[in-house]
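One protein chain is absent from this view; the other protein chains keep their places.
Note that the chains take the letters A, B and C in the order they are written out, and that residue 1 is the start of every chain.
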Amino acid sequence: MGKEFAKEWTPGELMAVAGAHLIKDGDIVICGIGLPEVATLLAIYTHAPRAKILMEQGVVEPKPVQFRRGVSMGLADPREWFRAKCFTDYIDIMGTTLQRGLVDIGMIGGLEVDKYGNVNSTLIGSYNKPLRYFTGSGGANDIASLAKKVVVIMRPHELRRFPERVAFITSPGFISGKGERERVGLRGGGSWRVITDLAVLGFDEETCQMKLLAINPKVTVEEVQARTGFKLIIPEKVELMSPPTIEEQKIIREILDREGLYTGWKQAAKGS
Amino acid sequence: MGKEFAKEWTPGELMAVAGAHLIKDGDIVICGIGLPEVATLLAIYTHAPRAKILMEQGVVEPKPVQFRRGVSMGLADPREWFRAKCFTDYIDIMGTTLQRGLVDIGMIGGLEVDKYGNVNSTLIGSYNKPLRYFTGSGGANDIASLAKKVVVIMRPHELRRFPERVAFITSPGFISGKGERERVGLRGGGSWRVITDLAVLGFDEETCQMKLLAINPKVTVEEVQARTGFKLIIPEKVELMSPPTIEEQKIIREILDREGLYTGWKQAAKGS
Amino acid sequence: MSVVEDKLKTMEEAVKTIRDGDHIAVSGFASTRNAMAFAHELIRQKKRDLTISVCIATLETDMLVGAGCVKKLIYGGGRLDRFGPFWNIDRAKVENRILVEEYSGLCICLKYLAGALGIPYIPSKSLLGSDILRRLQETAPDQIKVTECPFTGEKLVLLRALEPDVAVIHAQVVDREGNAWIYGPLFETKEKARAAKRVIITAEEIVDTEIIRNDPERTVIPGYRVDTVVYAPFGAHPTSCYKYYDYDLEHIQLYLEACEKGEFEKYLKEYVLGVDNHWEYLEKIGGAKKLFSLKADPYYGY
Partner (left out) sequence: MSVVEDKLKTMEEAVKTIRDGDHIAVSGFASTRNAMAFAHELIRQKKRDLTISVCIATLETDMLVGAGCVKKLIYGGGRLDRFGPFWNIDRAKVENRILVEEYSGLCICLKYLAGALGIPYIPSKSLLGSDILRRLQETAPDQIKVTECPFTGEKLVLLRALEPDVAVIHAQVVDREGNAWIYGPLFETKEKARAAKRVIITAEEIVDTEIIRNDPERTVIPGYRVDTVVYAPFGAHPTSCYKYYDYDLEHIQLYLEACEKGEFEKYLKEYVLGVDNHWEYLEKIGGAKKLFSLKADPYYGY
């Protein structure tokens, strides 16, 4: 099938493909369900068959793709544990693997991400006056603190999700700038990529500020900047996010996200 | 069968009975093989059916009494693991149980024990000039440091095994006297009883020095003192060590030590 | 050496041993293996001022907070998976109705591990540079310190050991002495059961100790740590119990809708306070027909 691209695709599929392409063969990846898992499995099913998927609740390399009934509701759902190679525990994944320094890529989500790649999944409002509480850390802070590379997956890409400074640093990126992670004593590499429905973003080596790397072929650089609450570093050459190949799309639609829950392909097909 | 006593017995049987009588129903006991195990199981088979036997290699409440062939050679021998209720690991027994403060009685052996109940199982010679090395700690230091009550089982009771001061403190008793365990930060209760082929010894509450509590009915107080390298505290009333009841002896000879490996009953019977 | 200890009690008796103000480490992870039947009885017996700890918050945690049983929550965050948020917890936090010590998932596990190991603290490399750490340093300075490693000089977060008064663990299989088998991933089950001063096991199945001895590698919690055993089939409903039954989507949605709409009291009256015990609850939620519809397939485990 090679490199023939799908004719139509959804933003969710674009994100899954972008996530998958970040994973190298042999990488150890920690992720939760949803797009992070679809992206990781897509990599494993295509170019990275030796990548390992770990889940924080204590599940190693399951085959979470074949359901007896219903849909998977989260890491706590035994659907996610199906045919695992090892059932272990939270400390074994997040302590003796992640904190031990073995995790190549950790994928997290959140409510907000700021220009230094700090992620808030704790509250809206402010540190001192929260208006509403959300998930908090779970394993997100640990992943952001300790993984070699952190991928933040967030959508929709909109102004309020990309503030100059997050209301609460649940999961530190580069905190307040270059050298700050080292100063506070963090070991992991910090935020490496942010994947949204509009773009793939990275961080400038000098300033540790967010930089546009690639955009959804259906949007412009200006649109991305307009929906971002701080000034993005925009290099001369901005790539286009890769659409799914026919093979990738087939795997997404027939194996990994048959109901379109995460990539929205089924819903888009109905809507069109 | 009640309290009818056996007519003849060996010093080993006397020691096993003395050890068993130290165990209360429900006690959690850590012990190695040999007389400590025979004593613990004897308690479980008689007055302490709810006592729990734990072994440091990670074995919980086995039934180490029924051999397919051969004899048990130690904690590493699967004969000791037979019909356990839980296979776990060293840290679970010695860390999350012993260091956690759950072990009521720990039984250890050694080369030497001194008047403060310090035990040496590391070397002969001196701290700076060892002539020969032996077992070292294994779990013994941990048990001596952390168990609520420590029982030292040692034989034969002879001068060189009961020095004024051990050559090397592998497992601390009261170190150099009252309050010293607290001063160095130890939590456990320290040496509580020493059981030998001649006597059962305890420790004086005021001085923490070794005190004679009971003697083998076949020896005298003077003989015990003569075979001890320091002055024992000898109370006005010294008890006689209890001989095995007929029931206890039956359990020892028919179930726990059928070959007489530890209590020597079979060998004594042949010799007589 | 046959079975000599019978720790089996009724749920009512087991919950009676909980005192107001106790610190309970609760069972499970988000929407699975919650000790729901135990939580229901805690609510019926009107336990108050509890401290609840758990790595990732559970439906049980949310229900206990909603029912007013909880004074303090020590946890690592979480939501009810894709089912929805924990309305009761999130609102109680905004309205400052409960005290909260909020960590990351790993840090809660490490705090239990330190408690289990009998050491007063354990170092970690997580939390550094975060507002989670900042808030803990402000609100719980006796629980957390940032220091430099005396060996390497690197910055470390020292986490104070957590030692719950009771850990309540829902297990698939247990014997009357408390030797418990748990299928599936363990979350922080082992650490919290070992950190706690007392352990209560509620279980789907009570088996003979000889069955336990047939496969001692499976024993996750040995009986010598366990104080009380309670028979509670479908005791995790409406959360799932691997190899025994699936989550009850319908019932969880009903719960979440009630919470969202501010009708949690009504839910409580109907399903918890309105029944006398777990058997009545199982009838109330649909009885045998419902239970068989949730029953797990042996191959899939749900």
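As a working rule, a contact is a pair of C-beta atoms (placed from the backbone, for glycine too) under 8 Å apart; a residue touches a chain by one contact, two chains touch by 3 or more.
Small disclaimer: the values here were computed from a predicted structure and weren't measured.
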Partners of the unshown chain among those that are drawn: A, B, C
Hidden-chain contact residue, picked from the options B:Ile175, B:Leu198, B:Leu232 or B:Leu256: B:Ile175
Per the touch definition above, residue among C:Ala30, C:Ile43, C:Leu156 or C:Leu256 touching the missing chain: C:Leu156
Hidden-chain contact residue, picked from the options A:Lys85, A:Arg160, A:Lys218 or A:Lys231: A:Lys85
Touch with the omitted chain, as defined above, among B:Asp77, B:Glu158 or B:Glu247: B:Asp77
Hidden partner chain, residues of chain A it touches: 28, 44-45, 49-50, 52, 54, 60-61, 63, 83-88, 91-92, 95-97, 99-102, 146
Contact footprint on chain C, counting only the chain that is left out: 110, 117-125, 142, 145, 147, 149-152, 154, 156, 158, 160, 183-184, 217-218
Footprint left on chain B by the chain that the document does not show: 33-34, 55-59, 68-70, 72-79, 81-82, 84, 87-91, 94-95, 98-99, 121-122, 127, 130-142, 145-146, 168-172, 175, 180-181, 184-187
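Criterion: only the chains that are shown with their structure count from here on.
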Chain pair with the most C-beta contacts: A-C
Chain centre separation (chain B, chain C; CA means) in Å: 40
Intercentroid distance (Cα basis), chain C paired with chain A, Å: 29
Shared-contact residues (touching 2 or more other chains) in chain A: none
